[in-house]
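Here the structure comes first, spelled out in structure tokens, and everything after it is commentary.
As you look at this complex, bear in mind that one protein chain is not there, while each of the others sits in place.
Think of it as A and B in the order they're written, each chain with its own count starting at 1.
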Amino acid sequence: MSYLELLKLASTEAVVVVTALVVLAIGLTTRREATGVTVATAQGDQNVGGSSSARTNAICSFIAALGLAIAIGTALMLPRKATLFSGMLVITPLTSLFKIICMALAFFAVLLTKSEKSLRHPGEYLAILLLATVGLMLLVSSEELLMIFIGLELLGLSLYVMVAFDKTDVRSAEAGLKYFLFGSTSSAFTLFGISLIYGMSGITSLAAISEKLATVSVQPLLAVGIVMTLIGFAFKIAAAPFHLWAPDAYQGAPIPSAAFIASGSKVASFVVLGKIVLVGFAPLHGDAAWHAMVAGWSPVLAALAALSILVGNFVALAQSNLRRLLAYSAVAHAGYTLIGLVAGDREGFSAALFYTTTYAITLVGAFGVVALVRRETAGDDFSNFSGLISRSPMLAGCMSIFMLSLAGIPPLAGFFGKFYLFSVALRADAGHGLLWLVAVALFGSLISLYYYLIVLKVIFVDEPSLAIASSPDHLSPDLLQRIAVAVLAAVVLFLGLMPDALAAGLLAAMP
Amino acid sequence: MSSILPWILLLAPLCSAACITLFALRWKALSSFISIMAVLLSFICSCLVFARADISAPQFGWIDVAGALKVPFGLTQDQLSKMMLVLVSGVGAVIHIYSLGYMRDDEGKSRYFGALSLFMFAMLGIVVANNFVMLFMFWELVGFTSYVLIGHWFYRDAAAAAAKKAFITTRIGDFGFMIGILMLWMATGSIVFAEITPRMSMLTSHPTFLTVVALLIFCGAVGKSAQFPLHVWLPDAMEGPTPISALIHAATMVAAGVYMLVRVAFVIQTSQTALLVIAWIGTITAVLAALIATQQNDIKRILAYSTLSQLGYMVMAVGLASNDASMFHLFTHAFFKALLFLAAGSVIVMLHHEQNIWKMGGLSQKLPITFVTFVAGALALIGCPPFSGFFSKDAILALAYQRNVPIFAVGLFTAFLTAFYVIRLLVIVFFGKPRSEVARESRESPAVMTGPLIVLALLATLGGFAFFARRFLALPIEKEVAVFVPAVAIVALILGSGLAIVLYRNRASEPLDLQLLRHKFYFDEFYRWLIYWTQELLAGVFAFFDRWIIDAGAVSGSGRGTLGIGALLRLIQIGNLQAYLFLFGLGIVALIYFAVFH
Partner (left out) sequence: MITLGDYLIVSGILFAIGFAGVMLRRNLIIILMSLELMLNAANLSLVAFSRFRVSPAGLPNYNAQVFVFFIITVAAAEVAVGLAILVALFRARQTTDVKDISELKF
């Protein structure tokens, strides 16, 4: 294979990497000028530096967005099927679709970055964001444990930095540290698990592992290896009890980082987790039926799912900060999504991917609203949202779409996603063995309704507190960001009305 | 042309709701105008659809996931749904017009009419849905809009709480409903009514499965139609504006449950056990609500409990496997209950939002039109011949007499109680002397309010006669017991009314004091206790987990470690991050244990 061909197949990643480097270079050069100006015009005059930084931000964001758009274009032109280096880089309709989804999510994260004033080095931030996107794409498009590990690390290391990026806020560094320590510990576990799997099978490509595992019986060392491998992903999707970092990271991180962790990172992790368990560990499926559990990965994931749903929903009830609430609800939603994987087979996988994709879109939108509100009121507690309807009916409307979709109210995307997931889970097993899990999930979504409604109540019913109503810091509306939020809300509504548009595509793209 | 009529009647209220929320929130008059025009359009289309036998709306595919799940978006056009269309849009139109008068000075008038239009859309959607997914979607939308409408005066704590209670309680029922739908879909592979019907025969060999499915689907109706034990939300929902009470309690939301049961009768009637349970739940609701109604003092609450009781009758009829009798009662009840609520609303507005019946009295002279119409509604409610309620209730009682005598006996007792509390209400409110200043100074309502009253009063009076009712629905067949049952019912009626007149004539306050009934059998207290404990317990456990174990380190900070257990405790106290990591490790150990040794 010639290098030219290789470049053609990896063109999407290459475009994003090049964009990252360009953005980094621009950020570095213009930043130096800006600092010079600020120093020259004495200390009090921050405006010059500020506006220059804003201009840099705008240029960098524009280039990053442009690069992502071009990369999406190249992704559309990829061949339908290709395999490089025995599965290290695989191109199938599924991977192409999810590369595009990941880049679209990154695109919206870039739009959120544009208005984030607290970032003093937008060029570097955007470059890291783009590198994280490359990590997502590697994760999505690899079927080999070494490559998956490297994608995981590339994504993880970029995200740690993105979380700790806001140097004006002490909490950002703290959140970064927590996320980092949790992340590296769990990736160490995953690595150890991979080494055990390798020891049992002697190979690292998923398809070959599956063949080897079909010939061996479940022995303790293998079971330990499987559980340890899954832990890294359980951490990434924030499934309980590996979720403890999530609330802190969501709250402390700059908003685009939080949005990206909640969306892109989660989607890609679900794709690769699904591949690992459904392709690599397929012979060790086990059975998660209530009365007839058979050892394997599916009871493990089922236990994680049930625990996540319960813990996430209950703790979310007691929150008064919107970002923490979203974090705990993210834990619960990870639990719902896992149900699809527990159900197994193509349909379960596609239901899980449909759910996680719509969820990611919803959360990016919700974080977009949070970002705008935070910019106006300098906070994201419930009190900052009170009476949002009178301040910005458009944002309030979008937020209610996002919340109701998360709560699973028809006709929004979240409703169909849940319906699809639960119905697949019920049909997965002739004896309805997963009924217990579906019942837990329905119970959880019943509870969740309560706190989503509280958010809506705050937005629609509560009077805006005096401090906010009279806040002088009413910035000119960021039109672009508002449009982005509205577009996301429209997508959520559209996917609720016409879920086929995505669900049928997913099912068709399944191997 | 004719094939788009059903679509017009469904979508007109949706367009109105969209227009109002998007453009017309500031112009109150305009939004009420749009809303009323939309509902009138729906009503006219419904009548046209009803008049023509050959209308079929085109259906189109909506969701189709590779054959695994097919959901068409189609409209049912049979006699049942046509009748309901006319009923829902007709009563809806009357209530829209009445609202003009009732909500005259309300701040949130635009919001009110917008939500009302959305509610009409959802309700009409339930009526025409031809598959379970559509039905469930509109079902949830009805729940949501009724939440908005009940909580219209959200600044009153009671209204906000009532709205929440209504929403959450009905959701509990929906929880079962959804599982039931999923199970049925799993078993038959379809969610379209017409496709499931022929496939039901495949399932007859699994009677237990059928019973479970039927009862789960019934759960949905228990929530929406406020049947025992989820009936608690309905009386509280009286905190909403009175037209909303009329709308929700007369023709629409609560009737949706009964309508749904009739619509899916092909599932329910396959299981005798389920039918028996349904019949008894209906019976219990009927008698329980009637008992509670005898001791209430709020005019709207009394009507609310009477609604519960009448819904009990309808569900009882469904349980006795007679759709006709059930729909007949739904039909007559829609008219007379809407009438009673609107008349009560007229009283309430003219008395400056006074709802306590002991502050009223002697209103028959002050509000003559309201009085006459209210009497017509009351007589229909207690089943006095020749008013409409007599015929429909008689049909249900006759049915019960034939199929299940204990249910008949309880039903008869309920009829007695109904007569008692309705006449009590009538005597206290309209006769005797005015018991307060506002009652003395009240006067008749404006024409925009009395007009709908008169229309409804006519319907409530005539609605039961075969020459009128048969145009709309198939009446239950006459039984040979046609003399005995009405005779007994009339005796019960006379006894109940007589007792009420004797007890309450010229009284200034309540002569009976039955704490158990006054406190509604302590259902609310019991539920509050139950919810309190489960919720508090679970939330408490998790909050403890999250706060104490993790926060303890930051507070006390002491960490003088010793060996063994001491070291473990130190772990718990050492501080935030590492407590997380400890739990992380614990989780891993538990998972490995689970995977290896299970």
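A few comments on the model shown:
What we mean here is this: contacts are C-beta pairs under 8 Å (C-beta built on N, C-alpha and C of every residue); 3 or more make two chains touch, one makes a residue touch a chain.
Computed from a prediction, not measured in an experiment: that's the story for all the values here.
Taking the complete complex into account, the chain left out of view touches A, B. Residue-wise, the contact with the chain that is not shown comes from A:Gln251, picked out of A:Thr113, A:Thr133 or A:Gln251. Checked against the full complex, the candidates A:Leu94, A:Ala175, A:Ala223 or A:Leu322 give a single residue touching the omitted chain, namely A:Ala175.
Of the options A:Val161, A:Ala258 or A:Leu284, the residue whose C-beta touches the omitted chain is A:Val161. The chain not shown here touches chain A at positions 146, 149-150, 153, 157, 160-161, 164, 167, 170-171, 173-178, 180-181, 184-185, 188-189, 191-192, 194-196, 198-199, 202-204, 247-248, 251-252, 318, 324. Where chain B meets the chain that is not shown, the touching residues are 546-547, 550-551, 553-554, 557, 559, 571, 574-578, 581-582, 585.
The rule is short, and it goes like this: only the chains that are shown with their structure count from here on.
Between chain A and chain B, the centres computed from C-alpha atoms are 40 Å apart. Residue ranges of chain A in contact with chain B, taken from their complex: 177-178, 181-182, 185-186, 189, 220, 223-224, 226-228, 231, 240-242, 244-245, 293, 295-297, 299-300, 303-304, 311, 314-315, 317-318, 347, 409-411, 415-416, 419-420, 422-424, 426-427, 432, 438-439, 442-443, 446, 449-450, 453, 457, 461, 498-500, 503-504, 507-508.
The residues of chain B lying in touch with chain A in their complex are 62-66, 68-69, 133, 136-137, 140-141, 144, 154, 160, 164, 167-168, 171-172, 175, 178-179, 182-183, 185-186, 535, 538-539, 542-543, 546, 577, 580-581, 583-584, 586-588, 591-592, 594-596, 598.
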